[in-house]
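Of the protein chains in this complex, one is absent; all others appear in place.
Which chain is which? They are A and B, in the order written, and residues in each are numbered from 1.
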Amino acid sequence: MTREPTTERGRLRVRGFDADATTDVDWSPDRGGRTASRRARAWRRFSGNRTAVAGLVVVVALLVLAVFARPIEVAGVTVQPFALAPYAPATTDVAPASQPPSLAHPFGTDWAGRDVLSRVLYGGRYSLAIGVVAVALGVGVGVPLGAVAGYVGGWVDEAIMRLVDVLYAFPFLVLAIALVAVFGQGFWKLVLALVVVGWISYARLVRGEILRVKEEEYVLASRALGVPDRSILARHVVPNAIAPVVVQATLDVGTVVLSAAALGFLGLGLPPGTAEWGSMLSASRDTLMQGQWWVTVFPGLAIFLFVLSINLVGDGVRDAIDPQGDSRREAR
Amino acid sequence: MALLEVTDLDVRFYTEEGVVRAVDGLSYEIERGERLGVVGESGAGKTVAGLAVLGLIDAPGRIEGGEVRFKGEDLLSASDERLREVRGGEIGMVFQDPEEALDPVYTVGEQVAETIRAQTDLAESAIRERAVETLDRVGVPDPRERYGDYPHQFSGGMQQRVVLATALACDPDLLVADEPTTALDVTIEAGILELLDDLADEYDLAVQFVSHDLGVVAETCDRVVVMYAGRAVERAPVEDLYYDPKHPYTAGLMASVPRLGADRDRLPTLPGSMPDLVDVPPGCRFHPRCPFAEEACTKREPPLVDASETAADARADSHQAACLAYTGDLSGDLDFEVEVRE
Partner (left out) sequence: MTLLRARGLTKHYPTEEGLLDRFLGNRQWVRALDGVDLEIREGETLALVGESGCGKSTLGRTLLRLEEPTAGSVYHRGDDLTSLSTAEMRARRADLQYVFQNPTSSLDPRHTVGELVGEALDVHGVARGRERDDRVRDLLETVGLRASHANRYPHEFSGGQRQRIGIARALAVDPELIVCDEPVSALDVSVQARILNLLADLQAEFGLAYLFIAHDLSVVEHVADRVAVMYLGELVEVGPTEAVFSPPYHPYTRALLSAIPEPDPLWEGDRIVLDGSVPSPVDPPPGCKFHTRCPVASEDCGEWESHPDLESVGGDHAIACPYYDRVESTFGGD
């Protein structure tokens, strides 16, 4: 065999390596069935996260307690007959007023002789409903506006984003107070106030995500296939931009519950006497000084527990759908 | 004693999908002034092997076993302080992407100076002087003027020269270069390879050259380790490897490289793909893709043994391959060969 130095290219050639002679090219380890979809893998990651699961358990428990606190009637038909709370939240004088916790009334009674346990359980309905509804509506308004701003660009983008900037410039509480002052009190009015200030963060978030995803090569690939813009937006852009919104929305449920409680505490939330956690705190402000701690502590604890749990869930969701989990595999 | 001796290195990554055995029982040594090529496709474990030498394996990865001896000192049991001294001082490192290796908010001169400052007690003016000298050595034109420039003011090729300068500023004995020219255009690559060659000759620098490019390795290296799925499958002096490959994987790889002037329309191929390192095939890891595989290959993992034809060849730099054909467990022959066009 010649092994002379050369200036000629391509002079080596391997002979006798016959690729067709391989017999077992498709060897692959037996993994027992198909590999999991994205969603299944996200759920696996989430369920492996202990604090997040603990948070989820607490949130679900509070939800169940709120739903089953008192029977629910729709148009005169009882759809939910259970009553975990021993008394109706508004019934006064079930016992002497301002009793400390006892066996009959584990959370004590307030100034009007109402059972605090029943009120805390039932109050979950208001707080949770406000949190979920206000966030859902905020997402419903913010995501389409942000998506349009990001995808269309130009003056549409300018108009929407300047409105967002203006709303951002108002201190949240002042704006909410002004809105309640204009619209008055009530569940839907409170939700409206929270949505007006809530949607802007989704709009901004989604717009940024859309701008990022728009530059992804798979979007260009769809254009190269001749897919119309509308389908590209719906099939490729929005689904890939939505993950951070899910995380943000989960965390926001907690924030909104806090905001609602804060408004309730300022007396701007639901009508006085409603068994909403924030309003209960507000009503018991003065009695705290007289040593009646139980009237304040239990609704406060409920808010704390719920917000903490929802934050744990939100962080768990973030870790679970973090695309890094998918890309780490590819980095190898 | 060799400059660097790696014995039975075992690196694993603990991921969600399972344990990735990125490097599995890898042994090699590098003599002073020697250039060792570590060749393999993506997922072969060649980059991890380079990082492990410097103790740069981060979670979820862990070095599970083996020894890395540098000038006789075991680096795996060295303190963090000692490791910092070795890194940048006695062992330099160059990565694939110069843009990521350089910090965009510091001037290039400052980045070279930083390495010198960390390793020596020189006065500030002397450090600066040495940084300028190093930049000059790696072929940055007008180093004194360009000292204060930021990385983005440099082209890709010049950035890689700056990275080389940071690696070489303290006169290391060993340079670990991980695909240093892969991100660069061929005309720029040619310049960097020439520079590496000159520097290695001039300063008696040993190089662990990690690459997937058989052309670059042929040009740069003295000896080569071919890696497949975390294991070394062949070790040989560069000439023997290219003219007389012993392992079927090496042969397949050589066959499928497109070469200029080879007058062929259709490229020979290597079937299948590198296995997932969480679940490697039993026996020889290459057997599913090997045209010469037999029953025995699915059962026994071949050790890296001497594969030279005559006993006289069995020197220290002998030609080794991990294939059952060389342990006498194969009934057929590996009847591939390299043909040299006259």
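The rule we apply is simple: a contact is a pair of C-beta atoms (placed from the backbone, for glycine too) under 8 Å apart; a residue touches a chain by one contact, two chains touch by 3 or more.
Just so you know, these numbers come straight off a predicted model, no measurement behind them.
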item	value
Chains still shown that are in contact with the chain withheld from the display	A, B
Among A:157, A:216 or A:315, the residue in touch with the chain that has been omitted	A:216
Hidden-chain contact residue, picked from the options B:78, B:190 or B:296	B:190
Hidden-chain contact residue, picked from the options B:85, B:213, B:279 or B:306	B:213
Residues from chain B at the interface with the omitted partner, ascending	41-42, 155-158, 185-191, 193-194, 212-219, 238-239, 242-243, 252-254, 256-262, 264-271, 273-274
Missing-partner contacts on chain A, residue numbers	3-12, 34-35, 37-38, 216-218, 220-228, 231, 235-236, 239-240, 323, 326, 329-330
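The definition used in the following text is that only the chains that are shown with their structure count from here on.
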item	value
Length of the line joining the C-alpha centres of chain A and chain B, rounded to whole Å	48
Residues of chain A touching chain B in the complex	1-3, 8-29, 31, 45, 325, 328-329, 332
Sites on chain B touched by chain A in the complex	13, 15-17, 20, 22, 43, 239, 242-245, 248, 251-252, 254-255, 259-263, 268-272, 275-279, 281, 287-293, 298, 335-342
